[in-house]
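Excluded from the complex is one protein chain; the other protein chains are retained at their positions.
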Amino acid sequence: MNTVAELKELPKDQKVPYEAVVVLRKSSIRKARNDSEFLMVEFGDKSGVFHYICFGNSSHYQLFLNAVEGTIYRVQGSTDYYQNRFSPSITHIEKVHESEVQRYLDRLVECAPIPVKELWTELQGFIAKINHAPLKETVNSALSELEKEFKTIPGAISMHHAYRSGLMEHTVRMCRACVSLLPLYDEVDPDLALAGVILHDLGKALEYTGDLATTKSRLGHLHGHVVLGYRQTRRAAIKAGLSEDLLDRLEHIILSHQGELEWGAAVKAATPEAVFVSMVDNLDAKMGMVQYALRSTPENQDFSDYVAGLGAPLLVRKPQYPA
Amino acid sequence: MNTVAELKELPKDQKVPYEAVVVLRKSSIRKARNDSEFLMVEFGDKSGVFHYICFGNSSHYQLFLNAVEGTIYRVQGSTDYYQNRFSPSITHIEKVHESEVQRYLDRLVECAPIPVKELWTELQGFIAKINHAPLKETVNSALSELEKEFKTIPGAISMHHAYRSGLMEHTVRMCRACVSLLPLYDEVDPDLALAGVILHDLGKALEYTGDLATTKSRLGHLHGHVVLGYRQTRRAAIKAGLSEDLLDRLEHIILSHQGELEWGAAVKAATPEAVFVSMVDNLDAKMGMVQYALRSTPENQDFSDYVAGLGAPLLVRKPQYPA
Amino acid sequence: MNTVAELKELPKDQKVPYEAVVVLRKSSIRKARNDSEFLMVEFGDKSGVFHYICFGNSSHYQLFLNAVEGTIYRVQGSTDYYQNRFSPSITHIEKVHESEVQRYLDRLVECAPIPVKELWTELQGFIAKINHAPLKETVNSALSELEKEFKTIPGAISMHHAYRSGLMEHTVRMCRACVSLLPLYDEVDPDLALAGVILHDLGKALEYTGDLATTKSRLGHLHGHVVLGYRQTRRAAIKAGLSEDLLDRLEHIILSHQGELEWGAAVKAATPEAVFVSMVDNLDAKMGMVQYALRSTPENQDFSDYVAGLGAPLLVRKPQYPA
Amino acid sequence: MNTVAELKELPKDQKVPYEAVVVLRKSSIRKARNDSEFLMVEFGDKSGVFHYICFGNSSHYQLFLNAVEGTIYRVQGSTDYYQNRFSPSITHIEKVHESEVQRYLDRLVECAPIPVKELWTELQGFIAKINHAPLKETVNSALSELEKEFKTIPGAISMHHAYRSGLMEHTVRMCRACVSLLPLYDEVDPDLALAGVILHDLGKALEYTGDLATTKSRLGHLHGHVVLGYRQTRRAAIKAGLSEDLLDRLEHIILSHQGELEWGAAVKAATPEAVFVSMVDNLDAKMGMVQYALRSTPENQDFSDYVAGLGAPLLVRKPQYPA
Amino acid sequence: MNTVAELKELPKDQKVPYEAVVVLRKSSIRKARNDSEFLMVEFGDKSGVFHYICFGNSSHYQLFLNAVEGTIYRVQGSTDYYQNRFSPSITHIEKVHESEVQRYLDRLVECAPIPVKELWTELQGFIAKINHAPLKETVNSALSELEKEFKTIPGAISMHHAYRSGLMEHTVRMCRACVSLLPLYDEVDPDLALAGVILHDLGKALEYTGDLATTKSRLGHLHGHVVLGYRQTRRAAIKAGLSEDLLDRLEHIILSHQGELEWGAAVKAATPEAVFVSMVDNLDAKMGMVQYALRSTPENQDFSDYVAGLGAPLLVRKPQYPA
Partner (left out) sequence: MNTVAELKELPKDQKVPYEAVVVLRKSSIRKARNDSEFLMVEFGDKSGVFHYICFGNSSHYQLFLNAVEGTIYRVQGSTDYYQNRFSPSITHIEKVHESEVQRYLDRLVECAPIPVKELWTELQGFIAKINHAPLKETVNSALSELEKEFKTIPGAISMHHAYRSGLMEHTVRMCRACVSLLPLYDEVDPDLALAGVILHDLGKALEYTGDLATTKSRLGHLHGHVVLGYRQTRRAAIKAGLSEDLLDRLEHIILSHQGELEWGAAVKAATPEAVFVSMVDNLDAKMGMVQYALRSTPENQDFSDYVAGLGAPLLVRKPQYPA
């Protein structure tokens, strides 16, 4: 079985049989010059993408017409080129069975470096640290409704933690930082801070859509993750009977965590907890970019490529302590 | 009866008896050097303000301690000066009766140039133009809960329509512009646009507080009028059974109407109606500044003072058409 | 006859005879390594472009050397490829006769959705609404000198109304909005506002050059459309005997209509008419982007591509009203 | 005879007879509470200002009603205070005769450190260096129409060269720098550069108004000095028969000399001469702030006050070279 | 003994004998109208300031001429007013003895809430955690040269930790946060991060000057604290024999810690340690503003005054947990 990158390295002038496991990322209807419609289907894995053009008279047409973006397929066919772009034929195609998905995930998309299960377990431990029952219940309830999405969604489409399960990794790392820092900042209420950290970006589970091929949802465009997270939290809190004072403050953390209005905050942070959460968010986001640059830079380079979020390339060599 | 400005023009070196009707704008507890507490009370009318210091042994102490900001009082006493500031004594003080308030309003605060009643009636006419019943019901229900505040609140604390009932004036004027422009922009859905115009700033009825002395409320600081308007609209719409598609769009108009993220929009306008409403808002806000500069500039000046929102002083003379 | 896009879809490995009608967009002299000069000629239609390299010994050399950018040609030859780029041979070439141009316009360039003639007639109607004779005469005279350019020039090179006759479409639409709004804003002088709307962007008829291939003219670079429009208006007004007071104000509308200095305004709007015209300009420009996104987005997409001027992709589906 | 500052230092509790020569800076009609009108007249010299209130029944009323801002008066009366502000009585007032103005100028307003006559003579020398006759004629003609204003107007209302004749000083200094630098920059046409330097800010002679009390004129507000300078130059050039190519370029220097659009440039500099003039303008403006800080900082300070245009206080001590 | 605020509350119309301990904040030479020089001396304590004018014939003249800003004096005299400003006479003045200074400090200036000694001891503990000897030696040596200034200087002149010993408080708090967070961010070298935190703002000990009356020093204006801290660290490191690799990185932390170039960073953070330190700096600076707002807001207010560094007033009430 080959990765897409490997297929593209096969000799261009021969039609080589291949087999690959790929995600269907996008399927869109296009109109040919003669007005007949065709489907432009994009397949890919972590190493690259290719397009497959499927006309109405193809045996695969119905399959692709109804295909859900993000579905994983095993495809077979021969390599080919059309107008200088890699355009393999597809002779056989089948959905990869649910039970096998986990096995291929790593080759299909970039994932958080810590397994999802471990992250989830650790997160439960942090929730357990929230003492006030209605607050804990609010967090549990808001989260459980979106558990599936929350577990897979990236931390961002570009910028920091921009890979599968990146949001959960970022949230857990922020919980760790929060718990470490709370003893130093007496003026910050621990329960509110921890609940705020866990829920601050939950709206992204509604803003983004698609399991293996993330894009912005309709509500993501129209409302944005800040308001969606506020709405999800509000509903859960009302159900959990959270007091008005606490709810105002918890919502405020979510509404203000982006820091500056031009970065998408609805208001500026105006409680000790909101200032604290937005600063911890900023710290961990930036460190996430550092971590990613460190692990994705080839060994023979001293500096990573330019990291937009840092405004600089990162020196990736470890400091040398003289023996 | 004298205005505050008139009292300040009386001879400084005599204690002149006076009577005035004023709003209690602010009352705050302060600590004297000897650790005894006293109250610093601010009174004012449209023409100016003065401060009254009330110590614990004063017969008025309890009255001021429990006074509600924005209450109207009739006060009597003598003019006096303390450390060069106007500090009249107060020998008699009584609340102005509810029934008399209307009579004094004009001398106490600046008001919209159109009477509240007329504005409200005109607004009902615009609501009646909304055809889709659940949308009309949403607008009615969201508005009726905040009718009292909506009728008095200014359009902004500074900037445009910054006077009593300014928000309602601005809303009605936007309705007029909206109705005039709709036939020209087919791509804009009339019902959604009109509902959006009426509700776009409704959150200010929750963001601001105080009838005659407007400040930001706790929720104003923590959530901001954009999110508060969204929340008020959402609750009303769910009660009214508005469809999800329409609600998404109506909420989007409110969330995006401020235009730019740095001006407080939660998202950028991304539907024809939202782009339209935010542009009509901008137009009427700027014209509101023009109108205010025209009516508040002394007759002998060619230009108004610098208008911050326009970035220029305004030429207030009418164009001269040769006979 | 084929569009350029169609020619590019013909089999690459055969030389296929073709005939096409195309605009000569650009012809520039280049120097080959051996110091002999050649011409690099760019042809195109609405669907795409290709380049033709013409050496000094070619029979077409003189023709292309003297060719005017924006001329329409009928070309014949065979498809071919050079260094992987589409480089058809040209065996026969002839100018399309003036009388046939209209027939091909639609396939050569994108045009405003309303026919030029209708726009022009409607515009005359708006001019007729200007009561003050010298003002009407100013508008007529300024416009008539540039009628030909005004009728074809786009509203902008990128951004809003960026297609043939887009400027005239934008101007007419602004007239409509202006006339609809004037009854609502008493403080705005109708004659000045209407004249200002019609002339506000007239300078673009001098800033842009080329009928079918628009670029910035020398004066466009050196003076900009704001000053060019001011100059054109000033000359016409002096001829028409417009009074100094009215001319100052009319010129001010043109000089300030861009809104902000960094967007190219020479001064900030400082009369009621100037504030009004710049706001109506902003409204119609944004709505023009909405209209364009609506008509150019493929039917199967919910959202248009990202629209730079809106800062968002546009939701193109109509609202669904439950039956 | 006393300066205003000296008058303010006389004992407050006595009415001391005084005589002073002052500029009438501003006279505005105000309405008293009893609806009778009065005049608020501002007098001042270089050392300070005071206000004189003149009621309708005063013998000076007609005089002040018709007074021209910027007129110089000799006033006599007694010192007095009203509401803690210096409010002297005026028993005698007379216009200072034209022939005496020069004598008092220095104590009335801050002036350029070089005498006007010398600056003007030097400027004529620079004009003489322009070789191309129509260009020289353009400069002479544009300048001569505004000679009186040009000789007295400040370089700016705040910022650099903000004192009487500051514009002429700045222009002459730029000429010197221009002539010194031209031999180093071959690509800059000397005639155009010199003409551009001399005319670049000429529009300020129309933008500002008032001889001894400078404010923005009506045209200053509506058109701004960039466009006014362009218009003045254009008229002179057409009269002088300047060729179109040269006029385009000369106008471009004026339109672009402010450097950035947000600083008021109509277009960005796009010829060698325009880039050069805008850079020399920037250099001399900044050095003008340095010169002013050096001569206005008290001797015992190491640093001047914060200079807004430099973004820093200036170290005013000379470098110390060890003997 | 009275505070300055108390002196100002004494009856204005009597000359009351007083005694006060105050800091001489500023003494500057001024010239009177008659060209004789006098001294304008500013005295103050935490509660307020007053000015004393001392002419050449005064017995105190020599004393004030040679006085060092920031010296503490015990003064006696009588209250008085001149031109409505508090201008007490001084009959007796003497320097407060070194040994007494500590006793008066609290009433003279605002101090960090933690005693200097405790902060210093805690800081020594953090230095001890640095394992690499040359790095520890660098920190010790750089710090010991400026120990006196470092212990007293504020964290900033305005903004965060803007009170005596505020810099040391901020540094110690950052050390605590650093040590708490290091276990979570493996990619950050602990020794470098800790050394960077301790030295990051050390340059302020050279940028600011004056013990009890802080202003910017000459070098503060000319070089700024970032470069001064770099220079101090570099000298200490070379003496301590720190390796080039580690020195480059330590210097980089100091040069980049301000975050953005426009906030004064010489370069953008480009090592894991530099990103980390700048983020921890940001976190603790913002929390310092929160702490200050909490302890300086009167008890009867829900919100603090507007905090410029947060862009909002802070809600100072603690969250209410229902019993």
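In this document, chain identifiers A, B, C, D and E correspond to the written order of the chains, with residue numbering beginning at 1 in each.
In this section, contacts are C-beta pairs under 8 Å (C-beta built on N, C-alpha and C of every residue); 3 or more make two chains touch, one makes a residue touch a chain.
Every value quoted in this text rests on a predicted model; they were computed, and no experiment measured them.
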item	value
Residue of D:L10, D:L65, D:M159 or D:L181 in touch with the missing chain, whole complex considered	D:L181
Absent-chain contact - pick from E:Y18, E:F126, E:Y230 or E:F276	E:Y230
Residues from chain A at the interface with the omitted partner, ascending	5-6, 9, 12, 84, 298-303, 312-313, 315
Residues in chain D touching the chain absent from view	132, 173, 176-177, 180-181, 183-185, 187-189, 192, 243, 245-246, 249, 267-272, 275-276, 279-280, 282-283, 286-287, 289-291, 294, 303, 310-315, 318-322
Residues from chain C at the interface with the omitted partner, ascending	28-30, 33, 83-84, 218, 221-222
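The criterion applied here is as follows: only the chains that are shown with their structure count from here on.
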item	value
Contact distance in steps, from chain C to chain D	1
Higher-contact pair (C-beta pairs counted), B-C versus A-C	B-C
Candidate from A-B, B-E or A-E with the same interface as C-D, over half of contact pairs in common	A-B
CA centroid of chain C to CA centroid of chain E, Å	61
Multi-chain contact residues (two or more partners), chain A	218, 221-222, 249, 267, 270-271
